[in-house]
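Working notes for the structure below.
Missing here is one protein chain; the remaining ones are kept as they sit in the complex.
Note that the chains take the letters A and B in the order they are written out, and that residue 1 is the start of every chain.
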Amino acid sequence: MSDAPPEAPSEGAASGAGGEKGAGGGDIPAPAGASARSVPEPEPPGWGDGEGDAILQIDGLRKTFGGITAVDDASFAVERGTITGLIGPNGAGKSTTFDLVTGFTRPDGGEVTFDGRPITGLAPHQIAQAGLVRTFQITREFPDMTVLENLMVGPKDQRGESLSRAILPGARQAVVAQERELVGRVWETLDTFEIDHLADEYARSLSGGQRKLLELARALLTEPELLLLDEPMAGVNPSLEEKLLDRIHELQAEGYSFLLVEHDMDLIMEHCDRVIVMHQGTVLAEGEPADIRNNEQVIEAYLGEDI
Amino acid sequence: MSDADAGGDDGSAGQRADGGGLAGPRATLAKRADCVRSRMGEMARWKADAIVILSTLALVYVLFLVLSWGQGLDANGTANTLARLTFLAAAYALLVLALNLHWGYAGLFNIGVAGFMSVAVFTLAIVSGGEGVGFGLPIWAGMIAGMLAAAALGAIAALPALRLRADYFAIVTLGIAEIVRYLMKSQWVASHNLFGQRVGLQGSAPVQVPSAQEYVYKLFTVDGSPRADPTYIGTQFFVIGEWFGLERPTVMAWGYALFVILFVVFAYLLLSRIAYSPFGRILKAIREDEGAAQALGKPTSRIKIYSFVLGCALMGLAGMLWQASRFTVGADAFMPILTFYVFVALIVGGSGSNAGSIVGGIAFVGLLLQGPRMLQAVISKHTDVPDTNTIYEGVTAFASGEVMPFVGYAIGNIELLQRMFVGVVLIVLMLRRPDGILGHRKEIAAATDLSRPTEGRGSGSAAASGGGGDE
Partner (left out) sequence: MDASDVRRTLSRLRVEQVLGAILGLLLVFLVVDLFRQLLTGTLELSALRRYVWQGIVVGLIYGLAGIGLSMTYSILRFANFSHGDLLTTGAFSGWATAYVIAGFGAYGLGDLLLVRPNNNPPPGEIGMSITQVPVAIVGGLVLAAVVTVLIALAADRLVYRRLRNESAIALLIASVGVAFVLRYLIAFVFTTSNRSVPASPPTERIDLGFFSTTVDLHEMTLVVSAVVLMIAVHLMLQYTKLGKSMRAMADNRDLAKITGIPTERVVLATWVIGAALAGVAGYLIVLNTGTITYTRGWTLLLPIFAGVILGGIGSIYGSILGGLIIGIVDQVAIVWVPNRLTTAAAFLLMILILIFRPQGLLGGVETA
């Protein structure tokens, strides 16, 4: 889409459609009265009297591995239609939190509520079916399947995933019809992500950046309500990163919500509507990027790092 | 995973799509040609599969024709040999197809194959067996019951054990197969009455079990035996057979072989349908990375269970068709070694596709199973090999210059050598192709052609538009 030559992302440059970056959160009104909460309180974080509603709510989540408490009474909420960042020093418990929320690990305590429904302890596939989908820090593409096949796995509610419908003569027709429809959608996605020329390549032969694109595209095809992105920009070159972020903002405008784990502070500060800071397994602070930037406790936690 | 991609590779994604300069139209055209070529139309794929399968069969037939000639067999004898070969190859093909579903598709390492075969035969005996053995229901009911029993056992095995790692799951399946064998052998089990009927295989004594073969034979003659009066169908085929010098039993044997082949074709079509469908796609994904599939919302456990149960039902079917080659069966009819034979056939067939499974079955039976025995017969016929009793005698004779005694011993024990050879083949296969033993699955798992849909009219490839896009 964009013809801009690869260069470092700059504020407000190059992005064509939709999405604004910055603290305001684009088209979605910022929750009124939101301010950085610098005291880690056990009660669920409110947005003061904000209008936003929580698509994801975490209360008192706890996980211990052997002697180590990875997540210790973590509570936060992700507001619908926002891009929320989850940051924290190494070992803060971010990845574990992701695993707990998406069902890859069982919590020792606490609750997770998604879209008003409790999902604590459900199996990963059930949570994904509910609309909470994640990507992985180290991409998990299906290496011996083509890019097309990888993407075709994505969409939900495929009739042909039922054994009987896939085989029985009558039902099979409906399956084929749906497949054709999905093929159309998949090609649209390929075009959007500009990887259509890779359609027949086996996923294992893709470069790192291309895999990230594939992973994101595949996750999007599931039409999630909330997408958890685990370091989606790690190892991705700046121009591609910019394109990806543009895409994310476009999607946000369409109504998707994002929770983003990233180490790149500039990225977080520029693109996130809200930021949640974790430290030593618990939530240290949350609020708008500007407030987080100036939060003393956060600075202390990151001692020495540039925010 | 590369960190810090240079502007080159990912930037190229954007540049190529921009189609600067020369790249543009020519590139897209070439891409289109590639797409069409690589995603061969349905018809072309079938043709390719059929060609590979038939060529393998033809090669093996040629080999056996030569061996039969070497053995001095007449037309009838040759035809009989080929019938038996075909029957065994078909039975193995069916087993390999089922095992491929388990392992090649779902990644489940099942070494209890023999157990699922036995359970089906056991159930068949109970349902359709005669007096003192079973209830005497018609054979088709027995066969359906047999498949259901095998499927049920599969469900029992799979439900708790699916989350185990591959080798633990394998041990569980082996344990289950052995437990089944012990149960079948047990006098105690046999002595119990089911619904007032004495059922069971009565310990390890062989017992008459109704067979599909009998059923097929009854199409040829009135009571299924070669000497009885022929039926209408039988008369036609016997006449044709006489033209070629074939006697009745041979014709009937061929009839049964073709009957089994029908099932193989059915299984092949069924499994192809599964492979080329979203269900098959998820199976492939599960084998690649189950966690990632779950993260996309796919209910992987359920899908694995369905596949496993279906595969077990097919194994049960194969067992019942196979057992027909002997009218009596004891509990030891299906030993663990059979399971490993099927694995060898699967690995030999290699590509992990359904066509590959059939090829593997044919190749295994022809080259590794029946071949050596035929060879033995040929050699014994043409050379005067002494019947040496022990290897010691053979070796001492060898030391004093005589080769024949040792050769005689070897020929006399060729079955053992053949099994050693199977072991060697297994080892060599593992050394050569360790991971991805089944090779890369070239079949694209989708129910329709995946090329970019053209605007306006249907989809690109003509073949996909007809016949509902399935194979």
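The definition used in the following text is that a contact is a pair of C-beta atoms (placed from the backbone, for glycine too) under 8 Å apart; a residue touches a chain by one contact, two chains touch by 3 or more.
Quantities reported herein were computed from a predicted structural model and do not represent experimental measurements.
Asker: One chain isn't shown here. Among B:Ala166, B:Val222 or B:Val403, which residue touches it?
Answerer: Only one of B:Ala166, B:Val222 or B:Val403 touches the chain omitted from view, namely B:Ala166.
Asker: Which residue among B:Ala91, B:Ala106, B:Met147 or B:Ile176 touches the omitted chain?
Answerer: The missing chain is touched by B:Ile176.
Asker: For the chain left out of this view, which of B:Met315, B:Val407, B:Val422 or B:Ala447 touches it?
Answerer: B:Val422
Asker: What does the interface between subunit B and the hidden chain look like in terms of residue numbers?
Answerer: 109, 160-161, 164-168, 170-172, 174-176, 178-179, 182-183, 185-188, 299, 301-302, 340, 343, 347, 389-393, 396, 413, 416-417, 419-420, 422-427, 430-431, 434-435, 437
Convention: only the chains that are shown with their structure count from here on.
Asker: Whole-Å distance, subunit A centre to subunit B centre, using C-alpha means?
Answerer: 45
Asker: Okay, in this complex, where on subunit B does subunit A touch?
Answerer: 1-7, 9-11, 13-14, 16-18, 27, 31, 34-35, 38-39, 270, 273-274, 277-282, 284-285, 288-289, 291-300, 303, 306-307, 310, 436, 440-441, 444-450, 452-453, 459, 468-470
Asker: Note which residues of subunit A are touching subunit B in the complex, please.
Answerer: Per the touch definition, subunit A meets subunit B at residues 2-3, 6, 102, 104, 123-125, 128-129, 133-136, 138-146, 148-149, 152-154, 156, 158-163, 166-167, 172-173, 175-176, 179-180, 183-184, 186-187, 191, 194-200, 202, 207-211, 213, 218-219, 222, 234-237, 239-240, 243.
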